[in-house]
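After this line comes chain A, so read on.
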Amino acid sequence: MNPSDHVDVDSLAELKDIMEDEFDILIDTFIADSEAKIASMAEIIAASDAEELRKVAHSIKGSSSNVCAAQFSELARQLEHMGKEGTTDGAAEIFENLKQEFTCVVATLKNHI
Partner candidate 1 sequence: MNSQESPADVQESDEVLRILIADDNDSDRLILQTIVRKEGHTVYTACDGQEAIDIFKEQSPDLILLDALMPNVDGFEAARTIRDLAGENLVPIIFLTSLKDAASLADCLDSGGHDFLSKPYNRIILKAKIQAFARMRKLHETVQAQRDEIVMHHDRLLHEQEVAKKVFDNIAHPGCIDAPNIKHLLSPMAVFNGDLVLASRKPNGGMYVFLGDFTGHGLPAAIGAMPVSEIFYGMALKGFSMQDILREINKKLKRILPVGVFCCACMADLSFRKETVEYWIGGLPDIFIYRKANHSVEQFPSFNLPLGVLSNDKFNTETKVAPMAHGDRLYMWSDGILEAGNEAEEMFGEDGVKQVFANNDDVDSVFGELLEAVEVHTGKMEQDDDYTVVEVRQVTEESLGEYFGERGMSGGMVGGPIDWAISYELRPKTLRDFNPLPVITHLLMEVPGLRPHSGKIYTILAELYSNALEHGVLGLDSALKGSPTGFAQYYSERTQKLHTLDMGQVKFHLDHKPTDVGGELSIVVEDTGPGFDWKKKLDDAEHKTEGYCGRGLPLIATMCKSVQYLGNGNQVEVIFEWEADH
Partner candidate 2 sequence: MAIWSTEAPTGELTIKIQGRFDFSAHQEFRDAYEKAKEDPKGYVVDMKETTYLDSSALGMLLLLRDHAGGDNSNIEIVNCNPDVKKILTISNFEQLFTIK
């Protein structure tokens, strides 16, 4: 799989320029933050809490877009939308995709450190 399918590498290079020394910290922060959120999302889906799903998915959607992970952000958007509609039906399936995508994103980002 091509890394650019998961992360827009040109934009990421730009972000690296801006962040300079802080880029590493940013990536570490993003990964740690996302891992925590994915963990809580698993519990939320198990509990079928649509409102909480919306909030966590919204947060992931925003932060992943900022690190140029468009596909990851799109999957989060779909989960946010479900939460907004008040349902968690079918969320587990998208959540699985999201976790997989996250793994790829992490790999790509770590390559850039």
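Note that a contact is a pair of C-beta atoms (placed from the backbone, for glycine too) under 8 Å apart; a residue touches a chain by one contact, two chains touch by 3 or more; residues count from 1.
Candidate selection criterion: all candidates are chains of the complex that A comes from, given by their letters.
All values reported here derive from a predicted model rather than from experimental measurement.
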| request: Pick the candidate that touches chain A in this complex from 1 or 2. | output: 1
| field | Complex interface listing, chain A residues touching candidate 1 | value | 11, 15, 18-20, 22, 25-26, 29-30, 33, 55, 58-59, 61-63, 65-68
